[in-house]
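Provided herewith is a single structure, encoded as structure tokens, for subsequent inquiry.
The complex is shown incomplete by one protein chain, all other protein chains being positioned as in the whole.
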Amino acid sequence: MRTEDEDTLWSLRQDLVRLHHELVRWGLVVWTAGNVSARVPGSDLLLIKPSGVLHDELTPESMVLCDLHGRPVQDNGFAPSSDTASHAYVYRHREDVGGVVHTHSPYACAFAAVGEPVPCVLTGIADEFGGEIPIGPFATIGSEDIGRGIVSTLEGIRSRAVLMQNHGVFTIGPDPSSAVKAAVLCEDSARAVHLARALGTPIPIEPAAIDALHERYRNVYGQPGDGA
Amino acid sequence: MRTEDEDTLWSLRQDLVRLHHELVRWGLVVWTAGNVSARVPGSDLLLIKPSGVLHDELTPESMVLCDLHGRPVQDNGFAPSSDTASHAYVYRHREDVGGVVHTHSPYACAFAAVGEPVPCVLTGIADEFGGEIPIGPFATIGSEDIGRGIVSTLEGIRSRAVLMQNHGVFTIGPDPSSAVKAAVLCEDSARAVHLARALGTPIPIEPAAIDALHERYRNVYGQPGDGA
Amino acid sequence: MRTEDEDTLWSLRQDLVRLHHELVRWGLVVWTAGNVSARVPGSDLLLIKPSGVLHDELTPESMVLCDLHGRPVQDNGFAPSSDTASHAYVYRHREDVGGVVHTHSPYACAFAAVGEPVPCVLTGIADEFGGEIPIGPFATIGSEDIGRGIVSTLEGIRSRAVLMQNHGVFTIGPDPSSAVKAAVLCEDSARAVHLARALGTPIPIEPAAIDALHERYRNVYGQPGDGA
Partner (left out) sequence: MRTEDEDTLWSLRQDLVRLHHELVRWGLVVWTAGNVSARVPGSDLLLIKPSGVLHDELTPESMVLCDLHGRPVQDNGFAPSSDTASHAYVYRHREDVGGVVHTHSPYACAFAAVGEPVPCVLTGIADEFGGEIPIGPFATIGSEDIGRGIVSTLEGIRSRAVLMQNHGVFTIGPDPSSAVKAAVLCEDSARAVHLARALGTPIPIEPAAIDALHERYRNVYGQPGDGA
């Protein structure tokens, strides 16, 4: 019989499988690319995608439980994502973060390849990100470097997404579902702005209007108690 | 046992769930974005999507019944879409409108971000819209402002779609299905014109030909009695 | 009990439903747009999509049987596609044609809007079309004009597809499946060439190489007896 903690963990494992399927569904990843992690509530642990496994073949059991330095704490037969140390860095330095997502979504990658932020020229961008989606540094894969770049780039701004130069997208949220949402909206925003730039110069939105939109979105939009 | 009015309302609730799924299917919205509403026939009420709920998770019961000032008239446990006041404004000022749709479809948003209409350079645009798809003003989300912009922009023209600057698409129709159709064709049109502009300058269609195409489409196309 | 002719006709009705679903599947049409017709073998009749019906809602019974002037010969309760007279014109003037398809596929429409052919710069275009995909005239919807433009534009060339200016794609084939194939490959070709032009100037293929590719494709490619 499962204890309460085991039930929570099992439920989180199932959530992560489902959320990885959302990455595929919304066209944010191909093949084995991308990953979602979750902080295990009330612990110093995280749960993350195994490295190099197809999204279709993910199971709750295959998700890897690690400490907040990215070291596996149980042997379930799977090596964790090669981005684990960076996810762990984010959880250690941002107590408000409960979920981290990484994708190679194509329009966002285009901005990342040229090293430009996605400007806040649509109300949907103001709503979700409260300003532009910023560019982070070029960072080495497999170490904490990416995590360091995520935390420093997002410090003091409202965006939950960062475009890591020459690489792809990392998003954060209070829980993994919110981070997946930010990843979906990051690509949606990058696409619309990319298409707009092909037509001409997007019209800026006044900073005060951006503030008002974001404030309303975080506090009024959605159902009471959504909290995200 | 259900009365006739209850049956009508229940059927409308089911229609709205199905029509929201069409928005996702045709790539017009992501995550919780966008909404469809319907005027409840023979009443001063409208039915609309709950705010911030995933399209997959919508149920007939979750649709929110409001008066024509956007105030919920029943407590079903869901807050209505934050665009409700604007939908209500449209229903109050346009008696011919039975359905309103809002999307953030990407190609249409590109035109909205640069503040340009979609020109009528394809017969499909003449058919459905009878001219260009116009640009409406930048308007605040959460008040009636958007509704005011929709009504004033569409006054005296044949288009059932308007691109609200820096925001997205709003469409109207005699019923919610027609408004969804206009939203699908708005994105389809914006996409083809966007792609054409990358190749060169689209050839204009003569105004008389646009009139003839639109006239035929509204009066001959389709099955007798379609009415839309 | 069905006679042989009735069986053939019923089978053709079923084929047309399936082929319309292929138009949706490959992204060539939205909502009710586009249509497929078939010549009824050994008769002066054609079978075509009813006007303004959603592809999802098509049934074998809803397909409309018409003579080769586009006049319904049976009342099944459905009005035929508004392009029927043009399909009929093609069947009357091209005895080799057994199927006609119309779509508004987006990349092909982009070429149609600027009035440019799709140049033969990929082996797949040489294979299927034996040269560029040509541009036909602007023609009125609802009469035989489009049919006249299709026949005159395709006369003496190998292409089974024509881009009607400011309108969309019409394709022909020995049977409806071949015409659908041409429509799928027309959009695929238009897309790749559109994307190539954004990068630079596509490299031409020598006319002799185009001839050799097309010859091989029509006579060697596929299974013995494919005949298309």
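Observations on the model:
Letters A, B and C mark the chains as written, and numbering starts fresh at 1 in each.
The definition used in the following text is that contacts are C-beta pairs under 8 Å (C-beta built on N, C-alpha and C of every residue); 3 or more make two chains touch, one makes a residue touch a chain.
A quick note: this is a predicted structure, and the numbers were derived from the prediction, not measured.
Across the complete structure, the visible chains that the omitted chain touches are A, C. Among C:Leu23, C:Leu122 or C:Ile141, the one in contact with the hidden chain is C:Leu122. Which of A:Phe78, A:Tyr91 or A:Tyr217 touches the hidden chain is settled by the complete complex: it is A:Phe78. Counting over the whole complex, subunit C has residues 26, 121-124, 127, 181, 184-185, 188, 191-193, 195-196, 198-203, 205, 209, 212-213, 216, 220-224, 226 touching the chain that is not drawn. In the full complex, subunit A touches the omitted chain through residues 30-33, 50-53, 78-79, 82, 104, 106-107, 109-116, 138, 140-142, 165-168, 194, 197-198.
By definition in this document, only the chains that are shown with their structure count from here on.
A linear topology is adopted by the chain contact network, the touching chains following one after another without closure. Rounded to a multiple of 5, the C-alpha superposition of subunit B onto subunit C involves a rotation of 90 degrees. Inter-chain centre distance (subunit A to subunit C, centres taken as mean C-alpha positions): 44 Å. In whole angstrom, the spacing between the mean C-alpha positions of subunit A and subunit B is 31.
Residue numbers of subunit B whose C-beta contacts span two or more other chains: 198.
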